[in-house]
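So the structure is just underneath, and the comments pick up after that.
Missing here is one protein chain; the remaining ones are kept as they sit in the complex.
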Amino acid sequence: MGKSRFLMVALAIIMLLALSGVVAAQDDVTIRLAGWSSSEAEDNALRAAVDQFMEANPGINVEIIFSPDHPTTMQTAFASGDYPEVFYIDSSKLPDWVAAGVVAEAGDNIVDQDDIYPSLQEVFTIDGTFYCPPKDFSTMTLQYNIDMFDAAGVDYPTADWTWDDLRTAAEALTGTNDAGDPVLGLVTPAELPRWLPFLYQAGGAIFDADGNVTMDSPEAQEAIDFYAGLVNDGFAGAPSAVDSGWGGEAFGNGRVAMAMEGNWVINALNEQWPDINWGVAPLPQGPAGQATMAFTVCYGVAADNAHPDESWALVNFLTGPEGALMVAETSFGVMPARASAADAWIERFGEDMSAFVEGADYAHPWVLPVGFQDFIDAFNDSLQQAFTGQLLPEDVLTTSADVANEILAR
Amino acid sequence: MATTALPAPKSGSAVTVRRILAIIGVGFLVFFAFIEIVPFVLTVANSFKCLPAVQAAPQAFIPLPPFGISCQTETGSVRSATEMTDGIAFNPTTEGYQEVLRQNLGKWFVNTAVFAIWVTVLRLLFDSLAGYALARIKFPGNRLLFFIMLGTMMIPGVVLLIPRFIILKQLGMLNTYQGFILTLAADAFGVFLMKQFFESIPGEIEEAAQVDGASRLTMFFRIVLPMATPALTALAIFSFQGTWNNFMDALIILGGNPDLFNLPLGLALLRGAYGDTLRWHTFLAGSVITTLPLAIIFFVFQRYFVEGVSYSGLKG
Partner (left out) sequence: MAEMTSATSVQRPVTTMQSKKRSEMLAGYGFVAPAALIFLVFLVIPILFSAYISLTNWNGITPLTSEQPYEYVGFDNYAQLLFREGTRQTDFFKSLKNTVYYVLGVVPTQTILALLLAVVVNQRWLKAKGFFRTAFYFPSITSSVVISLIFMWMFTRGGLVNRAVGALFPDYAFINWLDDPTGVVHSILGLFGVNLRNAGDWATAQFAGMRVWEWISGPSVTMLTIMILNTWTTIGTMMVIYLAALQNIPTHVYEAAYVDGANAWQTFRKITVPLLRPTTFFVVTLGLIGTFQVFDQIFVISSGGPAKTTLTIAYLVYSNGFKNSAMGLAAATAILLFIIIFAFSILQRRIVSERADV
């Protein structure tokens, strides 16, 4: 067989395979629900809820599929054209998946939509279209080590704290521990979503209303000067600077006095560092007031879907007022996305944790347009270099703004 | 080398030099063996700790009684690291193992074994057939085929995930045992290994057999394969271990059906996702359970394994 003929045959086979994908029609209604496994208790709660749903809706069969690597599993399934009817969507993935046309619009399918926090609805809204109701969410707050604050004689953080208060406290809390290891006031990962609250607190934004990149605004400059300044002055540092893999670990090991993590830190600290005595406050206020980030996941419904009504019924069951209560009662930290279930969550986790819930009122979404991974990478890399003094803070802004403009021009 | 087997050396200084060399050599060996083993000692030690103790410094690795402690106090709160470690000594617990056993571990284990055995058997057959043909039988396209096979090793696997998924979907073999087994049923490395081996053994026996009129296939199974036992052992171990630890192919092919998960997928599921706390002790317990069978197999078969590699045409 000649080389070219071989290639022709192979190409013909590929084309056939690529073009002939057909979704098999089914007689009985099976809804596949794809996501990832959380804790044992949360998984069991989800299974129980799904069982309840099936009991209440005879004729609908729900199959839960937990993937060890959800984004990869979903992407391959999307590409093939045969994908689950209902699936988790991390907010950062939504723009890509919507652009690919695989996510159905929510339309008027959502039960009591006003009960869902507006800031979370905004996360899953693209160009004015709302796509999917959130499953649960986390916000970033300021965690502080009570014992270290007491020892240094510093007042605990409050909702009124300003940037200056944070800076002064961080300075006072920086030192060394009994073992002679350095202790920092605050842990500041060199990651875009950790810095964004400061950008919003300064009154800045990544884009203006027309979609132009505004990373070079004076507000952005102020925010980056403050964030990188904490590090350059020695009051803060990345987790690795205090021998840790992430902020929670640095905080748990007592190597920093304050951390800015989301709800996931609750369970991590309770389970791994039960000794630590800690409290929670909102992130400090910047020149333009309060801001934090919301990290959330929604239940998306497949655009190419033989059973849209049954799919929405399931999603509503899981994210409706009752579903939200279930999250509040079984979660290991994440919060229900509905205001009506907020009290149940606070009751379970304690009044001290209410800063997490309050964050929903002024949280900004962690969502960037399609293709912006390059922008995130560029920002993180240059911020890291700004931490070590190889770059100036303003270089971080110009570098990442250039990349953002390049992506928009593609 | 084989120093001691040689006749008595002529001068005393040569003896001293060789002694010194031997001491340096053993020191080098012990140093590297130590480096290779420390992580496993720590893995095993940490798999028997409670979660807070895993994070504690210094890393404790000496188990001390009381054994089998509970990771929670009587009041149900989590015990802190200081209560169960003391310098480099710690009180072991089996909670990590209990937790991992509550998962679908048995099922994952059986699946992994089934996959590994099937893939190994098929590879032994298909790779040796192909390797033999490429080494011994003259047919048009022989060389081209060999180069295509080698070439397939040079493309990064991640880019093939989606096309493979689509093909398996077309064949109706997604989320099936056969889909995973068939995808891996032949590999370029194995064909390469077997080809090298067959090229290294003398052809006279086969020629004699062919005069008898034995067909190629009969001859292959009756005469050639038995001669290839050492190379087949090597291939078997490589295949078994590769399939046992396979994550990416398993994710794409079996990810849609938890009943078909293998151990690597199960372990990844245990790791959780999106900022959930990694339950180190459970994860490490799972790792120990995953690695142990392979370690035993290697220890038992290592002699044949080394022999097998040595006969596979790689000899000096």
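As written, the chains take the letters A and B, and residue 1 is the first residue of each chain.
Here is the rule we go by: contacts are C-beta pairs under 8 Å (C-beta built on N, C-alpha and C of every residue); 3 or more make two chains touch, one makes a residue touch a chain.
Computed from a prediction, not measured in an experiment: that's the story for all the values here.
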Where B:78, B:117, B:225 or B:294 are the choices, the one touching the absent chain is B:294
Just one of A:201, A:244, A:263 or A:331 touches the chain that is missing; which is it?
-> A:244
Residue among B:78, B:114 or B:145 that touches the chain left out of view = B:145
Mind pulling the chain A residues that touch the left-out chain?
-> 7, 10-11, 13-14, 17-19, 21-23, 71-72, 75, 78-81, 83, 96-97, 99-102, 181, 238, 240-245, 304, 370-371, 373-374, 377-378, 380-381, 384-385, 403, 406-407
Footprint left on chain B by the chain that the document does not show | 1-7, 14, 17-18, 21-22, 25-26, 28-29, 32-33, 35-40, 42-43, 57-59, 125-127, 129-130, 132-134, 137-140, 142-143, 145-146, 148-149, 151-160, 162-164, 166-167, 171, 182-183, 185-186, 188-189, 191, 196, 216-217, 220, 241, 245, 247, 264, 267-268, 283, 287, 290-291, 294-295, 298-299, 302-303, 305-316
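In this text, only the chains that are shown with their structure count from here on.
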Counting only contacts in the complex, chain A reaches chain B at residues 1, 3, 14, 17-18, 20-21, 32, 36-40, 65-70, 72-73, 75-77, 79-80, 82, 90, 138, 249, 252-253, 262, 264, 267-268, 270-275, 297, 332
Mind pulling up the chain B residues that touch chain A in the complex?
-> 51-52, 54-55, 77-82, 102, 141, 144, 161-163, 165-167, 169-170, 251-252, 255-258, 261, 265-266, 268-269, 271-277, 279
